[in-house]
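Removed from the display is one protein chain of the complex; every other protein chain stays in position.
By written order: A, B, C and D. Residues from 1 in each chain.
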Amino acid sequence: MNLYLVKRILALIPVLFVVSVVIFLIIHITPGDPASVILGESATAQDVEALRQQLGLDLPIYQQYMNWITDVLRGDLGESYFMKESVSEAIFSHLQPTLSLAILAQIIALLIAIPLGITAALRRGTAADQTVMGFSLLGMAIPSFLLALFLILLVGVKLQWLPVAGYKPLEAGLWNHLKYLILPAVSLGAIQSALITRMTRSSMLEVLNMNYMKAARSKGVKERQLIYKHALRNAFLPILTVIGQTFGGLVTGAVVTETIFNIPGIGQLIINSVERRDYEVIQGVVLFVTCVYVFINLIVDILYGVIDPRVRLERK
Amino acid sequence: MTKPPLLEVNELKVHFYTERGRITAVDGISFHVNAGEIVGVVGESGCGKSVTSQAILRLLDEKDTVEYDGKILFEGTDLLQLPEAGMQKIRGNEISMIFQDPLSSLNPVFSIGSQIAESLMLHQQISKKAAFEKAIELLRMTGIPAPEKRVHEYPHQLSGGMRQRAMIAMTLACQPKLLIADEPTTALDVTIQAQILDLMLELNREQGMGMIFITHDLGVVAELCSRVVVMYLGQIVEEADVETLFAQPRHPYTKGLMKSIPQMDSDRSQKLHVIEGMVPTLDNIPTGCRFAPRCPYADYMCHERPPAYEEHAAGHKVRCWHAEKIAQEEEERSYVS
Amino acid sequence: MSHEALETRKPLLDVRGLKKYFPVKGPLGTLGGVKGYVKAVNDVSFQLHAGETLGIVGESGCGKSTMGRTILRLTDPTAGQALYGDQDIFQLSGKELQKIRRDMQMVFQDPFSSLNPRKRIGQILEEPLAIHSIGDPKERTERVMEMMHKVGLQVDHYFRYPHEFSGGQRQRIGLARALVVNPQIVISDEPVSALDVSIQSQIINLLQELQAEYRLTYLFIAHDISVVRHISDRIGVMYLGQMVEQAPTESLFANPLHPYTQALLSAVPIPNPQRKKERIILRGEIPSPMNPPSGCIFHTRCPLAMDVCKQEVPPQLEAAPQHMVSCHFYTKP
Amino acid sequence: GAQTAQTGQNEGAQPPGQGQAQPEPAKEPQAATGGELKIAYQAQPPTLDPHVTTSQASATIGRNVFETLVTADSKYHVQPMLAESWEQSEDGTTITFRLRQGIRFHNGKEMTADDVAASMNRWIQISSAGKDHFTGAVFEAKDAQTAVLTLKQPTATAMAILAYGGGNYPAIMPKELIDQADPKGVKEYVGTGPFQFKEWKQDQQIHLTKYADYQARSEAADGLAGKREARVDDIYFIFTPDSSTQVAGLLSGEFDIAADVSYDSVQQLESNPEIKVDVAPTGMLNLYFNKKKGLFANEKARQAIAAGIDAESILIAAYTQEKYYELNHNMMMYYQIGQWSSENGRESYNQNNPEKAKQLLGEAGYNGEEIVIMTSRDYEDMYNGAVAFQQQLKNLGVKSKLEVYDWPTFTELRNDENKFDILVITNTPKPEPSSLAFMRKDFPGWTNSPELDELLVKFRGAPNLEKAMSVYDDIQKWFYEYVPVVKIGDGNSISSSQKSVEGMTWLDGLILWNVSNAK
Partner (left out) sequence: MDALGSNAKRLELSQVKQTLKKEQRRLQLRRFLSNKLMLTGSIIIVLITAFALVGPYLVSYDPYEMDPVKRLQPPGAEHLLGTDNFGRDLLTRIVYGARVSIGVGFSVALISAAAGMVIGLYSGYYRALDQVLMRICDGLMAIPGILLAIALVAALGPMTENVIIALGIVFIPYVARIVRSATLVVREETYIEAMKAQGASAARIIWMHIAPNTLSPLVVQATFIFADAIITEAALSFLGAGVPTPDPSWGNILYDGKLVIFKAWWMTVFPGILIILTVMGLNFAGDGIRDMVDPHSSLSFKRKKKK
């Protein structure tokens, strides 16, 4: 394989190591622990202490870390304190809904954002531009829960077109699967599109005045092609970057949306395991999320070079 | 001439809105190009050649900063009145253009092959594969070595001359009725320049392609063009066929130009001839004749009143109060030599 | 400038065996791996003496610009040395390199893209002065304005953006930028190609005046043979990454030795519509620097090519005083 | 019908029954069986093993699966469930349970006294309630159908606690599972209840199905007691943390029941003809003082707060409307007044007398230091009550800071006497006063009163609960003198369901057997 790729993949190791240490520290600084959560609302400090001992949570922190990391190196991410499944199973089972949702939301966001951003850039200063920018401002400033609730009330409750919340896996049939995802995907997509729209507009503005646009126009390239092919590709690096970021954000936890729509995804897993102090799961998920980001950013970086051949990420 | 000319530019003015206000970069120029004719445009750097040529294709940023006046008739239709969609049909198809600045005019993110192929596919119904093959062929015609490899390269990987040739290949792909070439051979060595000029002449002869050829190289003008337009500070100051112009320039600026050319057989230790003084800026245009401040012939009238653009001999138009006098001088000179 | 004494003096810049290969990559860029090399500059040596002008002409794409950029370390050389004084430019780094760049300036071939579109001309021109902390801000401005004036730009242009200029004006900005710091060596890549002849002659005169005044040294890359002839003391002819002929100007024009040089000279257009002259038309496919021909690189197109040319690389020969040529025709007649 | 808020108030106390008490005939629900119940439930329990956790969510869901030896009817009278009958020895230290015959666990195994002994002993050892009330007690299987509980000393509260159906209830599970259990709980959820555990999709839902071989009791249903019948085939507890989603899901018909909807959405729900809204008591809002350290180690300071606050406006802030709270000076909940009622403290409750408060504070030596109030926002009523309380403190001239944490942080920090002065907590109802959290020395707030110790010995040492009740008056008196906590009032929660859902009742959480859904 290529040296650059190898280097990037090897770089994952120190990143994971550092992240795991940091997370471990953070988790253990944070008050509350799984014992107190298991025991419920009215447990006493003594009860909690007893359970802590039984669970091995009273060991010195470096020892706990060593125990954990040796397991991880053996490929075992550990067991949840709460779920009857291993951490890797938990991640896997929560990944499916999140992936479906993320992909759908991303598609929606792009379908909204790219054309709108381009329109705004082309019609800069006109009413169309201002309308588009107005909407994207709404998207930026409105908390996602408001849009989600609005959609639920309108489409789910008033019109009763789609279920308000919940999730069905793909095995339940495509439509059954999608039906639950459309609303959350739309609400996420719409919000995410705000940033992409603005980024598209401003990056497009940077390139529209370039000479090569003039030259392409002089060849008789149709306006659409001119924009979508010649300009967009040149303007695409920052756009791609935010797409990568939003996608990363979607895959690793659209917490609010998942909560409102009751989607048992990675976001829920993260927030719930933080709320339950499910240490092993938190650690596992964070490692997983790190891999996701490293991977997405790797792809984005490779795409940089494909999109713009001038970009070089390594020395020759 | 009963048939209308291929292109007729009539009192074209181009105004730019800059932060310092409105400036008129091209100020009422008129000329025409007949089908199958090569018209050379020469002139001071910054006199408006590129602006004129881009105005013909309406490529300047109309929405924001540019305003046009006058008429540009292409086969009888006024391009300035055409809607953008109509313009799109003309660009590339009927009129195409080689830009002066090859690097910034090539899209950095597409290989030159795909840029040429794009032109081809726009104007001919051919497949992508065929287009690429044709692109290779065109690159070969312009003298790029190993074109089958070069098609996949990106503009930044090419030398200045190769970029220019890629631009040329791209325009030739369109097989337009009118080609506007804005200094197309500046970055080419003379052997390749010769090859390219031959290529253009061939197209001109075989397909009757009209051409506006902007250049500073009077040698090229002499070899290629049939008629020449001389511009100075946004105006046309002289127009004539090549022989006449080179033999009997009637405008002092043209005369100065001729004298400034470094000759292959000149004395190297001599300083080159220069036209004294500076070109005025566009927001500070002299009243009277625009060339007057630098003109050895200038008199009171020149400074006061702008000369008219008049036909002095058949097909020889000049904008100068002293055109006749200069013509006489030139005649005498040619007798002497 | 007389060139008799040149041999004995120590050169200002001594380039030895310069090579620059660009890797050719697959469509996936970084991922595709290297598929071969473009041998843009392939073993070029020459010397530049203080106060002289070395003109470089040659086929488009033969590596002239790359040579200039490599000497300035704008791209790293593959091999070779460039001795400036007693420093090898290719070994320098960081601060030392920055210092040396004050003495060596470059005029870029592509006038527009070498100007930052966001900067006003005044800023662009003052920048090199600021970089090398020359003068106070006021002096800098004055100097810049002077320079603008000299290259035929109006002082009013001071606050304009590059896109508001014509091609020739941009080229003059690039030239002014190089000259404004009073460098020792100016590598100018087609500095006058976009200028009309009257301004061109003004600039050439300026260059010569400055040379006389400050003993500037020029590496002057151009395609316009008559301009090169006018300004250069010596001329190097490049073909496909190599220097095939190097000679004092008079000698070269009076007696072009290399067949490529001969073809080149014959192709110069003459500004006289009546005089059509005979050109040597070079036949054959132009070879690619990715895959240069064996033996003499010119043999594929050479009207005089012999069998030996296909196999053996011609040695450099001093055919006349200081007139170097690499051609079998003269070594093995 | 069983106990709901509307019907449960002010009913006179009846003597708790021993053995099979005569339940009042309840009208048989006529609704059809079959179908499913989708219940939007806010909190996901940590585990369904009730021995381990005190979580109320765990109880509400789990008691459909697990059953107890005895249980409570709507008036908290102890009634038999898995036990056929029981007998208490003269000295009150042994209780003999006769088990019902032919009861099978969901895994098909027949329940015997071994299972009971194993389950109950584990419960005694690890559950909070077990450790508190049954120190040193042991269960033994005398024969297959007889289990004997031997107590260290006579315990009046014993039966009441064994019958309790809220958090930490003493569920009976197969011995094998008890033996395999680890500190986090049993590995499988196998009980004897009308529903069996099917699946727990983490963060999504718990699925229970009807247990076909369930052996129902024959008595009419009343509270948790009597006949239990699974009238639907499936129950889904769908974890819906967002309260607006619960409401929306009800409105759209997605959910059949929302277990705990927010007060401010009632209007919206009531305006929908398809939906009904039920109110049920949920807990009491209390201010816990840090009696170990700081200002409130001083009794006077505690009395000052009790005197100064306006309970009503705190309750409005917490529960929004009068119908959702009760002013009640009893330390027990308002619906328990039938059993636990005392006039003591009536005049000390909700005095709303800032002058007195300021005076008392002065006597306590308060001079303007900042009081730290701590609460969690995981329970909206606690938080809202705390905010309102803080505002009242300001009116009393007390400077304070309100710290809000997520629940796990809160539960850890509240164990640290240096971290707070007052906690704002809601407590779930308990079957008898000595189970209340503030009675315990080891619970945050750290009640430490010799007086109380004496009272508790008297109370728990009584031969049975009726006898113990006479001590309640004194405890109540102590409550208002010592002021371990300030009781603000009792709160109700709102559950809401489709009109098609019938037969839903409440006792320490929703009761889902005997509920049908004619959809």
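The definition used in the following text is that a contact is a pair of C-beta atoms (placed from the backbone, for glycine too) under 8 Å apart; a residue touches a chain by one contact, two chains touch by 3 or more.
What you see is a predicted model; the values in this text were computed from it and never measured.
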Could you run through the displayed chains and say which ones the absent chain touches?
-> A, B, C, D
Contacting the left-out chain in the complete assembly, out of D:110, D:143 or D:264 | D:264
Residue among C:155, C:254 or C:281 touching the omitted chain = C:155
Residue of D:33, D:150, D:313 or D:500 in touch with the missing chain, whole complex considered | D:313
Among listed residues A:195, A:250, A:263 or A:302, the absent chain is touched only by A:195
Touch rule applied to chain B and the missing chain gives residues 17-22, 61, 64-65, 67, 103, 156
Residues of chain C in contact with the chain not shown = 69, 72, 74, 97-102, 105-106, 108, 110, 113-119, 127-128, 131-132, 138, 141-142, 145-146, 149-150, 155-156, 158-159, 161-163, 174, 177, 181, 205-206, 209
Touching residues (missing chain, whole complex) on chain D | 243-244, 247, 262, 264-265, 267-268, 313-314, 316-317, 320, 377, 380, 383-384, 387-388, 390-391, 394, 401-406, 409
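The rule is simple: only the chains that are shown with their structure count from here on.
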So what's the Cα centroid distance for chain B and chain D, whole Å?
-> 92
Among the residues of chain A, which are close enough to touch at least two other chains?
-> 209, 211, 309
In chain D, which residues are in touch with two or more of the other chains?
-> none
For the complex, which residues does chain B have touching chain A?
-> 54, 57, 59, 61, 84, 88-93, 96-97, 99, 101, 104-111, 118-119, 122-123, 154, 156, 167, 170-171, 174
How about chain A: which of its residues touch chain B in the complex?
-> 209-212, 214-223, 230, 233-234, 307-310
So, in the complex, the side of chain B touching chain C is made of residues 16, 18, 42-51, 100-104, 143-146, 149-150, 152, 157-162, 164-165, 183, 186-194, 197, 216-223, 242-243, 246, 256-258, 260-264, 266, 268, 271-275, 278-281, 283-284
